[in-house]
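Removed from the display is one protein chain of the complex; every other protein chain stays in position.
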Amino acid sequence: MEFFRYLGASTRTSFTKLGRASFFLISILSGISSVIVRPRLLLKQLHSVGVLSFLIITISGLFVGMVLGLQGFYILSRFGAEETLGVMVAASLVRELGPVVAALLFAGRAGSALTAEIGLMKATEQLSGMEMMAIDPIKRIISPRFLAGFLSMPLLAALFSAVGIIGGQMVGSGLLGVDDGAYWSQMRANLDFQGDIINGVIKSVVFGFVTSWIALFEGYDAIPTAEGVSRATTRTVVNSAFSILGLDFILTALMFGDN
Amino acid sequence: MSHTHTQDTLVGLFVATGIASLFFLGLQVSNLSSFSHGNTFEITARFSNSGGLKVKSAVSAAGVKIGSVKAITFDPKTYESVVKMDINAQYKTLPDDSSASVYTAGLLGEQYVSLGGGGSDEYLKNGSKIEITNSAIILEKALGQFLFKSAEEKKGSGDDKKGKK
Partner (left out) sequence: MDNLILTQDSLVSVHNLTFSRGEKKIFDDISLEFERGKITAIMGPSGTGKTTLLKIIGGQLYPEKGSVTINGRDVHHLKREDLYILRKRMGMLFQSGALLTDMNVFDNVAYPVREHTNLPESMIRSLVLMKLEAVGLRGARDLMPNELSGGMARRVALARAIALDPMMIMYDEPFTGQDPISMGALVLLIKSLNTTLGLTSIIVSHDVHETAAIADYIYVLAGGKVVGQGTPQEIQESSSEWVQQFMNGAADGPVHFHYPAKEYMDDLLHSEKAFKPLFTRQRPLSDRKAKRKRYS
């Protein structure tokens, strides 16, 4: 009995939370028009969301690419197919690892920072204060951050993939002696612009949308105390990770399913 | 003021790098750059079996990629596979009696169409049909035949031994 009551209660709270999050999303989206009028707000957020994630994305991308180069080489060389290393590295980066790992890093770096920032603004009554100054905090604070996250994500994912492919090439042809020409030409012959690159970009756009939404909502919905904000930050990272991986499965099934 | 200038610059750099990466992926990594859709002409070849050939598989001559497979259909009258190919317009001097063969790149590689072996003065042009075709070698079939043959030979040699005794 206790169990069912608990289940019922948690279902109810999660549904009301989902409802609040949806209303929140609607107001964010309706606030975007006012961001376009003030590009400076967006620029500032592109800096704190995009530029500050730049380094972590580049370095992680490089390492992931290098690891893929090593692992791929060991497996492919058993079948005498080292020439296809480029295909393997590029396909796994462009299709999966680029969007997914970049989004996870983004959630950890920028998402948590967004939640903490918004939560603190709420806790220190800055959001209330703006409202009392007749300034809509959604339009001035939330929407620019949302748009910045949404726009940065595909760029960061592309950067991750590109750096990773170069990292794979460094290890593959620089260290392990795979033919440089084969690395690139096999890649070019086997990767499809529409099917691979565009689909990867679509994924990262979806992830950017969802991660920014979660991060901002958790911050906005946080209990305005130090404890509440720290919990909200944790929830952002956890929920973003779940959503990214779950959506990745669904998107992959939709995109690559019928090949 | 200088603060916002650096910010502008950094954001500009970030956006530029991101877009450059997208271009890099588009041009260097994928097959987008290989062929532009405008300047190609179409030829058709009929194979009794086109094997694992797929749309967008490569069409090559002397090992150089000159085009790609556009469509593969099955002709229910002749029970043949009809393969339409787009050939890059710059290769307009291919002899019209060239043969088309379906080969496999390496043991486990992709299948592709290879053109070659012609000597005519007439060239392939848009809508041309290739008459001489070699179908794909189906690995299972080939292996099957090979095994069957060697089994046959063994049997034969065994009989010889018996006869000697």
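Should a chain be cited, it is by its letter among A and B, assigned in written order, with residues numbered from 1 in that chain.
As a convention for this text, a residue touches a chain if its C-beta (ideal position, glycine included) is under 8 Å from a C-beta of that chain, and two chains touch if they have at least 3 such contacts.
All of these numbers come straight from a predicted model, not from anything done at the bench.
*Asks:* Using the whole complex, pick out the displayed chains that touch the missing one.
*Replies:* A
*Asks:* If I consider the whole complex, including the chain that's not displayed, which of A:Q71, A:Q126 or A:S185 touches that chain?
*Replies:* A:Q126
*Asks:* Taking the full complex into account, what residues of chain A touch the chain not shown?
*Replies:* Here the touching residues of chain A are 120-121, 124-126, 128-136, 140.
Please note the rule applied: only the chains that are shown with their structure count from here on.
*Asks:* Centroid of chain A to centroid of chain B, CA atoms only: how many Å?
*Replies:* 37
*Asks:* Which part of chain A faces chain B closely enough to touch in the complex?
*Replies:* 43-44, 46-47, 50-51, 54, 79-81, 83, 90, 94, 152, 154-156, 158-159, 161-163, 165, 184, 187-193, 196-197, 200-201
*Asks:* Help me check something: in the complex, which residues belonging to chain B touch chain A?
*Replies:* Within the complex, chain B contacts chain A at residues 7-8, 10-11, 13-15, 17-22, 24-26, 28-34, 56, 58, 65, 106-108, 110.
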